[in-house]
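Note that one protein chain is taken out, while the other chains of the complex remain in position.
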Amino acid sequence: MASITFEHIAKIYPNSHNAIKDFSLSIDDGEFMVLVGPSGCGKSTLLRILAGLETATSGRILIDNEVANELTPQTRNIAMVFQDYALYPNMTVRGNLEFPLKMRGLPRAAIRSKVEEIVQLLNIEALVERLPKELSGGQRQRVAMGRALVRNPRAFLMDEPLSNLDAKLRTQMRSEIGELQRRTGATMIYVTHDQVEAMTLGHRIAVIDQGCLLQVDTPSRLYRYPANPFVAGFIGNPPMNLFNGAAFVRNGDINISLGSQQILAAQVVPGAMSITQLAQQTTVGIRPEALHLWQEGDINRLTGRVDLIEHLGHETLVYFTLDDDAGAPDTMHRAAVARIPGNIEARTGSTMAFGVASAAITLYPA
Amino acid sequence: MASITFEHIAKIYPNSHNAIKDFSLSIDDGEFMVLVGPSGCGKSTLLRILAGLETATSGRILIDNEVANELTPQTRNIAMVFQDYALYPNMTVRGNLEFPLKMRGLPRAAIRSKVEEIVQLLNIEALVERLPKELSGGQRQRVAMGRALVRNPRAFLMDEPLSNLDAKLRTQMRSEIGELQRRTGATMIYVTHDQVEAMTLGHRIAVIDQGCLLQVDTPSRLYRYPANPFVAGFIGNPPMNLFNGAAFVRNGDINISLGSQQILAAQVVPGAMSITQLAQQTTVGIRPEALHLWQEGDINRLTGRVDLIEHLGHETLVYFTLDDDAGAPDTMHRAAVARIPGNIEARTGSTMAFGVASAAITLYPA
Amino acid sequence: MRVSAQFSWCKGRFEAGFWFAMPALLLIALFFFVPVLAALALSFTDFDIYVLGDFSTLRFVGLSNYIRIMHDPLFWLALRNTLYFVLIGGSLSVVFSLVVALLVNHGLVRLRGLFRTLLFLPVVTTLVAIAVVWRYLYHQRYGAFNWLLEQFGISPVDWLGDIHWAMPAIILMAVWKNFGFNMIIFIAGLQSIPERLYEAARLDGAGALAQFRYITLPLLFPTFLFVSVITMIGYFQLFAEPYLMTQGGPSNHTLSLGLLMFNEGFRWWNMGYASALAFVLFIIILMVTLIQARLGKIVRTRQ
Amino acid sequence: MNLKKLFAGIAVHAALVVVAFFATGPLLWMLSASLMPDMAATRLPPLLWPETINPAHYRTLFSQLNLLRYMGNSFILAVAVTLLSLLFNSLAGYAFAKLHFAGRSAIFRGLMAAMVIPGQVAMLPLFLMLREMGLVNTYLGVIVPGMASIFGIFLIRQYARSIPDALLDAARIDGASEWRIYWSLVLPLCRPILVTMAVFSFMGSWNDFMWPLIILTDDSLYTLPVALAGLMGEHAQDVELMMAGAVITLLPVMLVFLSLQRFYIQGLILGSLKG
Partner (left out) sequence: REHAEPVVVVDFWALGREGEVVRQLVPEFERTHPGIKVKVQQIPWSAAHEKLLTAFAGRVMPDVFQLGNTWLPEFVALKAIHPLGEQVSRSNDLPLDDFFSGIVDSNRVETRLYGIPWYVDTRVLFYRKDLLTQAGFDRPPATWEEWMDMMEHVKRLDSARYALLIPMNEWQLPVILGLQLGAHLLKDNNCRGDFESPEFRQAFRFYREIYRRELAPALAESQIANLYQEFANSYFSMFITGPWNIGEFRHRLPAELQEQWATAPMPAPMAGTAGLSLAGGASLALSAASAKKAEAWQWIEFLSRSEQQAAFYRLSGDLPVRRSAWQDEILAADDKAAAFRQQLEAVVSLPRIPEWERIASRLAIALERAIRDGASDDEVLSELDRDVDRILEKRRWLLEHRS
C-alpha cells in the first residue's frame, strides 16, 4: 500500500475541454478517500490519470513520494474497479482472477494459491468456473473486487462500483467494501454519487466541482461545516436549504433577516465566514433536519406556506415557502424543506411554524 | 376516468412460468394506486394485461364494471407510460403528442388545440419541434406523460417511469406527477421500486410477491401495520428489524423473549395477529426508528454489540447484534439496525442499550 | 521537455494503433490504391496489344479515350443496359428482400430460422455453377420457366435470346442470387426496432397498417438507405452474370459496363480504353451514391 | 380475433413457402438433374425427378477431370485468404475502433470513400504489377489482393466499437500489453463478427472466378469454378454432367455455410447496422 499525492494536476482534453484545474490532494497510506461531485466534474478523469490511462497536462502524480507521471498503467501497479466491472466476458471467474497475475508473469503455483485465497476471502468458491454473464450483479461486483485484490496493488481505485446495483444489494456491498478496507488496510480512492456511501465509507471526502477541489474533510465535519454553499447544497439529502438574506451584528448577536422574518444566529460557522466579513447580502444555510415544529420557548421562528407533504414512514418531508409580508423579490430563494421525524399531518396551503436552533445556521458571503 | 377491477387474474407464460396467481384488486375511479414488489414479481405483467398487451390466462378484467378481457389495446383506451418512454424516435415532440389523436381520427383543429393545451400544461412549449433524441431525460419523461395525457384515457399506467432519471430530476418529476394526478383526478396505476415514490405518491400501495397480492393499504397504514414479515421487510429503508422470539401473555401484557432479553409489547397490531394466536415461536418486528438510545424510564431495554456505525449527517445508523447470554442458536436473527437522529459516536464492538416503545412492536406468527 | 516526456506512454498506444492498422493499410494501398492510380494513368494512354509487344508504341493520348467513350455506341448501349439493371433490378431486389424480410419477421412465423437459412442459400452459391442451372431453366424448349408458362397456356419465351427478355432474365437471376443478403440486413433493421414502440402505438390506437406506416417504415429508413446504396454499388458493377449467361448478347442487350470493360481490357487488351471506361463507371457510381445520400438526408429531415 | 390470427398465420406461411421454393428450387433441380442419365434432362415434357439415381456423372467428373485436385486448390486458397484476411482486417478494424493514432479518422474516411471504387478498375494494373512481382501463376497471386479489404475492416470496426473501453483499460491496468489485449480479449469478443467474416471470405474466395482465371495459368493450380467454366466450354452439351459439376462446386461452400449459419447470420445482424 502506498500514499498518493496529486500536485497541481491539470488536464486539458484534446477537444480543449479543461477537465481538471490545478488539483492538489494528498492521500495517506491506508486511507479511504471518497471523491464526490456533480456529473462531469472530473472524478473519473482524476482516477484515470492516477491509473495511467490518461496523461496529466501538467502537474505531478506521486505514488509513495515517487513521481509516477511517466509510468505506464502496466507498471504502476494500481488496481481499479470500474463502474460496470469490466469483467472479461470471455473468461471464467477464475480466468478473470488469474489474468492480472498471469500478466505479471507469476509462476502457476503462486497464481493458483493466490486466487484460491481471494476466492475464499470473497466467498465465491461456487462461482469460479462460471462466465461473467452467468453471475448476478452483486456476484460480478465481488469478482471485480477480487480481480483488483488478487495482486496486492499499491492502491485501489473504484469508480462508482455500486451504481448498477439495486438498493438492497447496494447496502450489502457497501458494508462489504468498508469491511474489506478495514481488514486489508488498503489505500482506497472511491468515486460515488451516493450520499450514503460517501458519508459511511470515507475516512475523508473530497468535494470536486468543475475540476477544482472545493473541500476535503471527514464526513461529519464536512456535513456540519461545509465550506461554501456548493458543498452545503451537495452534501445531505434533501440538501441544505439556502436563502438569500441580510445579516448584521447587533448586541453581539448576529441578526438575520429573511424577507420580512428575522432570526438570530449564534455564531459564524468555522471555515465559512468570519464575523468581520458579515455583509448585508448573505447566503443563509439551514439543514432540513435543523427545522423542527415550532414549540414555545424556541428562539427562532420561521413561518411558511406548506406546498407538499411527503410521508416517508419514519419521517415526513414538509416542502414550504417562507412567508414574506414585504413581498421580497423573486430572486430570494424562499422554497425550503423541513425533515420532521415521525408522521405529521398538515394540509397543503396551510401555514406552519418551524423552530431552528441558532447554532444550526450557517452563513456564507452571497 | 374509470374504475378498474382485477378479478382472480392468473397469467401463465408460454414457458409455463406462472407470473400471476389469482390476483384480485379493485381500483377506484380517480385513485392513485402504486404497485410495489421485488423484481420479477409480476408488476409489469399486470399492467400489460390491463392494457391488453398480454392476455390473462384466467380471470376477468373489469373497466368501469365492464369485462374488458376481449378488447384489443386499441379499443381499451388506456394510456401507458413505459419505463423507457417509448417515444417515437422518428417524430418530433408534436408528432408524438399528435399521434394518439390522429389514430383516433380526430379532426385536425381538435388535435391542434388539444396538443396546445397539453404542451402548456407540461411546460414544453420550447420543445415541440425537437426530436426525442434532442431531449434530456426529464424532458422525454414529460413528453411521454403528455402523450398519455393528451387523449383522456380511462386510466394511466406507469411502469417505473422515473427509474432512468438521476436523483435530482427524479425528485422533481415525482412531485410533478403527484401534482398532475391531483389536478386531473385521473385513475393511475404506478409501478415503482422506489420507496419514496411509493410512499409519497400513492393513495394506496399494493405489495406483490411472486404474483400474489400480499397487502393493499394506504402508505401510512402499510408502514405502520404491515400484514406480514414480507411487507414489513419490504417497506422502509433500512427495513424493519425482524427477530425470532417467543411470546406469551402474562398479566394482560404480552411478554416477548428475544434470546435472553425480555421486552413487553403493548398490544397485538391489527391485521398482523390476534392475541389468541400467540404462540411460543413468533417473529418480532421493530422498525429501526422505533429504537432510541435507552434512557431512564423506558419500559423496554435491548442491549447489543455495535457492529458498524454509519453517519448520514442528519442521522446515524447503528448496526448491532443483540446480546444473548444464553447463546441462542444462529437461526435466530440477531442482527439489527437502529436509526438515531443526529450524530452519535460509539465505538465498534462496544455495547449499547436501546429503548423501544411497547406500542412499536409488531408480532407475526413465525 | 516535460510535455514530450508525458506523452511517452500515450505514444505507446499511438504506436500500437499505428502498427495494428499498418499491415492492412499497406496491403490495401499496394494492391488497391496503387493499381487504381495506375489505371487512372493508363486511361490517358493508348495502351493496347501492340504496346504489350513493344513498349515504344505507347502513346499519350490525353482525354481521347474519354472522348471516344462518349462517341462509342457500345458504351451508351452498355450504360443503358447497366442503368436498366440497376434501376429495375436494384429496386426489385431491394423491395423484394424487404417484403421477404417482413414475412420472415412476422410475429406468427414458426421455424423462422429454417426459412431464414433457406432463403439465404442462394447468396452462398457459386455464380459459375448457378449460371449453368439458370441457363438451363431459361431454355426455350426444356427450361422450367417455359414449362410453367405452358401450364398457363402462354407460349414459350426465348428468355436469353430475346432482346426484350434477356435483361429481365438476368435481373430475375440476380434477384434470386442476392435477395437473401439484403433480407438479412432488413431483418436486422426490423429487429432493432424496439417492440415497445409497437406496444405504445397499439395503446395509442394504431392498427397494423398504421403501425407499419408510422413505425416500421420510418425507422427502417436508414437500413433501407444502406441496403439501397450497397445494392446500387454492387449492381453497377454487373459483370459475371451476363459474362456467364449471355456473353452480353443478344445483340448486346445484356452488355454491361463491367462486361464491356472486361472485353476491352482482357479480351482485346485495350487497357487504356478499358481503364478510361472504369473511371467513367467510377464517376457514375460516385455521383449516384452522392445523390442517394442527399436524398436520404432530405427524407430523413422531412420525417 | 383468433380466427383472424389463424388465417393471417396461414397466409404468411404460404407466402414464405412460395418464396422458399423460389430460393431453393433451382438448387434442388440442379441436384436432381445431376443424377439423371444422359439426355434425360432434355426431354419433353421435362422430368422433375430422375427415374433412377445415376451417379455416373460424378464418377466421370472425378475420374476424368482431376476434380479432387481443383477442390484441394480451392480449399487451400479459400482457407489461406480467410485466415490472412481475418488477421489483417481484425487488427486494422480494432485499431480504427479503439486505438488512437495520427490521422485515424482521416484515413478511415478515405477508406469509406474508396468503397465506391469498382474493383474492376484495379484489375488490369494489378495484374501487371503482380507480373512484375513474379506472382502471376502462383497461389500467392490469388491470395494477395484478398488479404485485406475495406469492407472487412469496416465490419469489424463497427462491431469492435461495442467493446467497452473499460474492458481494455482494465486489461491495461492488469498489466497486459497491447498485443496481448488484442489477442486474449478483442479476438474472443469479436467472435460473432469474425465468424461472419470468415464465411464471407471463404465464400468470396471459393466462388471467385474472374481473378483466379486471369492470374492462374497452370491448370494444376486451377480452382473449382475455373475448372467448371472450362468444363462448361467443352461439355456444354452434357447438361447432366454440367449439373453434377455445379453440385460439386456448390457443395463444399454450402456445407461451410450451413454448419456456421447460426453464427454467421447473427454476426451479420449484429454487425451490419451499427453505424
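By written order: A, B, C and D. Residues from 1 in each chain.
Everything that follows uses one rule, which is that a contact is a pair of C-beta atoms (placed from the backbone, for glycine too) under 8 Å apart; a residue touches a chain by one contact, two chains touch by 3 or more.
Predicted, not measured: the structure shown is a model, and the values here were computed from it.
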Not-displayed chain touches, in the whole complex, chains C, D
Using the touch definition from the top, which of C:D46, C:E199 or C:E241 touches the missing chain? C:D46
Touch with the missing chain holds, among C:F44, C:F75, C:W269 or C:F282, for C:W269
Kindly note down the residues of chain D that lie in touch with the hidden chain. 39, 42, 127-128, 130-131, 136-137, 213-215, 217-220, 229-234, 236-237, 239
Provide the residue numbers of chain C that touch the chain removed from this figure. 46, 48-50, 52-54, 57, 59, 68, 73, 135-136, 139-142, 158, 160-161, 163, 245-247, 249-252, 266-269
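Throughout what follows, only the chains that are shown with their structure count from here on.
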Taking contacts as defined above, which has more of them, C-D or B-C? C-D
Measuring from the mean C-alpha position of chain B to the mean C-alpha position of chain C, what distance in angstrom results? 57
Can you list the chain A residues in contact with two or more other chains? 52, 72-73
Multi-chain contact residues (two or more partners), chain D: none
Which positions of chain D touch chain A when the two form their complex? 164, 166-167, 169-177, 180, 184-185, 188-189
Would you tell me which residues of chain A are touching chain D in their complex? 48, 51-53, 72-74, 78-80, 82-84, 86, 88-90, 99-100, 103-104, 147, 151
Touching residues on chain C, where the partner in the complex is chain D: 12-18, 20-21, 23-25, 27-28, 31-36, 38-39, 42, 100, 103-104, 106, 108-110, 113, 115-122, 124-130, 132-134, 136-137, 141-144, 147, 176, 180, 184-185, 187-189, 191-192, 222-223, 226, 233, 236-237, 239-240, 244, 258, 261-262, 265-266, 271, 274-275, 278-279, 281-282, 285-286, 289
